[in-house]
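Excluded from the complex is one protein chain; the other protein chains are retained at their positions.
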Amino acid sequence: MEGIGYKILGAVLTTILAFVVGMFYGGFSRKITARIQNRVGPPVWQNFLDVLKLLFKKTSVRYGFMHHIAPLWMISMSITTLMFVPVLNDGLFFTNLNFSGDIIFLLYIMVMGSLGMALGAGSTGNPNSAIGVSRGLTQMVGFEIPWVMALVALMIQYKTTSVTGLMEVQSQSGTWLMFSSPFAFIAALLAMPGMFRYSPFDIVGAPSELASGPISEFGGKYLSTMMTSGSIFAFVKLTLYVDIFMGGASNLIVLVLKTFTLYMYPVLWGTVSARFRTEQSVRYFWGWPTFFGFIALIYAAF
Amino acid sequence: MYNDKESQKIVDIIQNYARKHSLFILAYGTGCGAIEIPPTMTSRYDAERFGIRGSATPRQADVLLITGYLATKSLKRVIKVYEQMQDPKYVIGFGSCTINGGMYWDSYNTINVLDKYLPVDVYINGCMPRPEAVIAGFVKLQKLIQQGKADGWDIYKKNIDEYKANQKKIITNWVMPDFNF
Amino acid sequence: MVITDPVYFIALPLLTAFLLPLFGKIYKPLIGIIPGLVFAFLAYISFDLYLNLVPGKPIIIQMAGWAPPWGINLVFSEFSGLIVTLITFLAFLVWVYSYNFKKVGFDNSKKYFTLLMLMVAGSIGVVLTGDIFNMFVFLEITAISSYGLTAFYKGRDSAEAAFKYLLLGSLSSTFILLAILLLYKQVGTLNMADIAVKAQSIDPKMKSIIAILFFVGLGIEAEMFPMNGWVPDAYSQAPGPVAASFAGMLAKSGIYALIRVFYTVLEVDGVFDLLLIMGLLTIIFAEFSAMRQKHLRRMLAYSSIGQMGLIMVAFSFNTKAGIFAGLFLMFNHAIIKTLLFLSSGFLTYSTKQKKIRDLDGFGKIMPFTSLMFGLGAFAIVGLPPFSGFWGKLNMLVATADSNLYFVIALILLVAVVEIVYYFKVIGRLYFRQQHKEVEVHNPTWNAILAMSILAIVIIGVGIYPDLITGYLTKAANELFDKAGYIHSVLPNLSLN
Partner (left out) sequence: MNSLVLLILIIAGGALLSYFGHKINKILGNITVFAVALIIPIYWFTQVDFTETVSFTVSGFHMELGYNMYGRLFSMIVMILSPLALIYAIGYMKDQKKLATFYFSFLFSILGMTGILMSRDFVSLFIFWEIMTWSSYLLVIFLGKDVQKTGIKYMVFSAIGAYAMLMAIVIIYKNTGSMMLSDYFGSFAGFTLQTKLLTGILLLLGFAVKSAVMPFHVWAPGAYSNTPMAYTSVFSGALSKMGIYGLGFVVVNLFAQANLEIVGYVLAWLGAITAVLATFSAVFQHDAKKLLAYSSIAQLGYIVTGIGIGTELSIMAGLYLAVLHAAFKGVLFMVVGAVERQAGTTDMNVVSGLVRKMPFTFFTALIAIIALAGIPPLGGFVGKWMLYESLINNGNFLMVIMIFLSSTAAFLYCFKFLFGLFLGQQELEFDHVKEASPIMIIPMLLLSVFLLVTGAYPGIVFKYIAEGMTNLGFHNVNWQMSVLTNAWGDSVNVQHVYLSVVVVFVAFLIFITWRGYKHATKISTKDISSSGEMIKPEDNMTYAMDFYKPFERVLSPILKYKINKYYEDFGKGLEALFDFMRRIYTGNGQTYAVYVIVFLAILLIFSKSIFGY
């Protein structure tokens, strides 16, 4: 009984941690973007203010049940995903409910949140939302391929399909997988910006074309829930990358350092590039990233 | 605790602080004033440091920015956009045209006083106002929010019949959806 | 019944055929009734005889008291008896069907029944006779009556078809007669069993020439490629029931003669290989041509040729399994093709040459006929649970027994083509909207009866093939057992 209590407490703590860290990362990225553009920029806690304000806004319209539950769907999927990603190598609180963080399972459950958003966006009937969703799904087909190639390469190479298994491999050998399986890391890294949807891959939201795409009819509490979910999800993705390629983290400070470093990569790329068209984006992912994925697979198999 | 007056006050303070520092603007940019928005938002004047940020759709926006004169035709659109925004919401009249018609004061197809049709919280004077003035206007709005005085949305709701009568006077072919919130 | 004499099979219809006009003078409806009685009687005695046949002991009738090899004899064995039973049964059904078939020009049933009687008599004669010249005579009787039946409608097309048939038929007679002459010159006897005994002594060169002449002459009758040009025209121009009886009787007697000659009378090396090749060619050309036909009856005619080719292939294996399969196929072809032609008789009632395209939506306006046609189509392409399937299965098993895998593949490929054109028709009948107003001719009660009987046989045999397989096995054994045949015809002959 005690174990379960701790687990639930740990789960709640992890969720709060993910939320806070994710929000601050969002703030940092805005600040950094502003500094690069020679602006002062908003304070780093700006995102908290935004979420808080949206939460206090009245939400007086809905387009139907699907529209209403879409944000909930997203946030519950983000949290569920978080529950199955090992945040720290060991420790009582931050290992979550994971039964070993199976990679295939994570790949799939990460899609579920997007599906919820897509359904909510669809039910509003806004054509922009639908276009955004169609772009997003198309782009997903693009970046998932190199990303999965990298993961499959690792799984075949180290004969385990769980994140903890890969973490163990790293802690035993003492080297991070980004050094011992460089091609897989390169493929995964090249695929990563697609997941975070910064420029040049921000074709889903595309404020100037699609009026923020799928979320264009979501305001107030809906939007705040979605932003919360997004920040948790960003943290989940970063943690997953760190766990798989950078040896995980033994305490929170190391984790924050590693994830932040990783996070800067799509952000900085985003500040200096213009937006791709959808097919350009997919072609990019099916180009060099997939090539490195192949190399990784061959490297892993032989 | 929830119905306690003191704690309600604390909630209000937090609420107003958050609202003040996070303004999502929706610029209705048909008038010539729209040209002043980009410099306001970009590196030179950087409105984002006040938490001001553009938003793409009315559902997400807090502030409706009417940049300049409004033709009778576009008034209809502005009203629709305003009504689609979620409470609380604020309107900033931008430039002389929204105050008294400005250089179009005797035009047959523009409106002269925006306040008759939509509750304006802050007017920014000038033809056109420079970005400094625009930012000053925003800061003024933030002050009003802090004091809880920016309640145009509430006034609009309370005096809905009067506003609608005024609007219908101008807009002859009224095909708007009902006011639904 | 006391009458156990197979001579009635020939004598009775021949006699009736010539007396029929006289009956007509007495009382007109007798023209329709008398043939029915005769066919019913023949069917009855054939069943009776066949069921009571003692295995290994065929009934042999010596005409005019002369014992073979000098006299003409009739052999009612398991094999010939089976075919005779089939023919009389079908003849009876054809009569039932055509009793009041009221198509334009059909009320003149005097000629029709006379010719039909003659044809049946001839076909039975071909099957029963034990004398090779007699067989020729009966073939001629059959052929001439068929010419008449083909030209029955008196139109330009019918005449043309009859003429083509006549042209090829006379070629056939010429070759067969020539072959018989040469054979007689060599062995000095016309009795089949006797020839079979003496055939070893024939000069091989001469023997091969005789075989070739027989092959070509009987091949024309058995609808073998490339000598089957007459078939599509004759089948499509003749009245519906006549086409049915062509498929059911004429073709059967042709193939019977062919296999009887080559299995029993003349043993020639290589003839079965030739038969295999020609059979395959027949199938391929016929089915492929059927695919491209626009007229229902022509399509059926080509399909009929294809079936005959299949039967030839089955017989060409020269194994017991092959003969069994061939007999099964013959049975199926007789029953199913008859059903198809009978039902198509009503489907193509109102115009002379009904295109398949015009049959859209007939399933709704002529439900029974379409159902029968559909059933026949399902059966002939070999879909279970209809009788066609068992024939095909046995055929393929026999083919595999002879190690001819490529033949299996070929037959099955062609069967796919067959499915395509039959199912095209079914699709049109049932699942298309009718686009043209037509005069509906629903079948009369007697036609319904005839078709129902055939359908019941098809389904019955399909569900329980052992109804007939026993008889087919016996017949196959009899055909394969050459010495037994000789021995039973010429009991006094001592084989060295």
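Just so it is clear, A, B and C label the chains in written order, and each chain counts residues from 1 on its own.
Keep in mind that, in the parts below, contacts are C-beta pairs under 8 Å (C-beta built on N, C-alpha and C of every residue); 3 or more make two chains touch, one makes a residue touch a chain.
Predicted model, so just to flag it, every value in this text is computed and none were measured.
Shown chains touched by the missing chain in the whole complex: A, B, C. Between the chain not shown and the residues B:N16, B:T40, B:T57 or B:T98, the one that touches is B:T57.
Contact with the chain that does not appear here is found for just one residue of A:I32, A:I156 or A:L252, A:I156. Check C:L19, C:L37, C:L181 or C:V420 against the missing chain and you find that the one touching it is C:V420. Contact with the undisplayed chain is limited, among A:A34, A:V133, A:L189 or A:A206, to A:V133. By the touch rule set out above, chain C reaches the unshown chain at residues 160, 163-164, 167-168, 171, 175, 204-205, 207-209, 211-213, 215-216, 220, 226-227, 229-230, 232-233, 268-271, 273-274, 284-285, 288-289, 291-293, 378, 383-385, 389-390, 393-394, 396-397, 399-401, 403, 405, 408-409, 412-413, 415-417, 419-420, 423-424, 427-428, 430-433, 464-466, 469. Looking at chain B, the residues touching the absent chain are 28, 57-59, 74, 76-78, 80-81, 84, 175-177, 180-181.
Along chain A, the points of touch with the absent chain fall at residues 59-66, 68-69, 72-73, 75-77, 79-80, 83-84, 97, 99-100, 102, 104-105, 108-109, 111-112, 115, 118-119, 122-127, 130-131, 133-135, 137-138, 140-142, 144-145, 148-149, 152-153, 155-156, 159-162, 165, 211, 216-217, 221, 225, 277-279, 282-283, 286, 297, 300-301.
As a convention for this text, only the chains that are shown with their structure count from here on.
Because contacts link the chains in a way that matches no line, ring, star or complete pattern, their graph is best described as other.
Highest inter-chain contact count (C-beta pairs) belongs to A-B. Work out the mean CA point of chain A and of chain C, and you get 79 Å between them. Inter-chain spacing, taken between the CA centroids of chain A and chain B, is 35 Å.
Counting partner chains per residue, chain B shows two or more touched chains at no residue at all. Contact with two or more other chains is made by no residue of chain A. Every residue of chain A that touches chain B in the complex is listed here, in rising order: 30, 34, 37-42, 46, 49-50, 52-54, 56-61, 207-208, 210-212, 215-220, 223. Against chain A, in their complex, chain B makes its touches with residues 14-15, 17-19, 21-22, 42-43, 46, 48-49, 51, 53-62, 85-88, 180-181.
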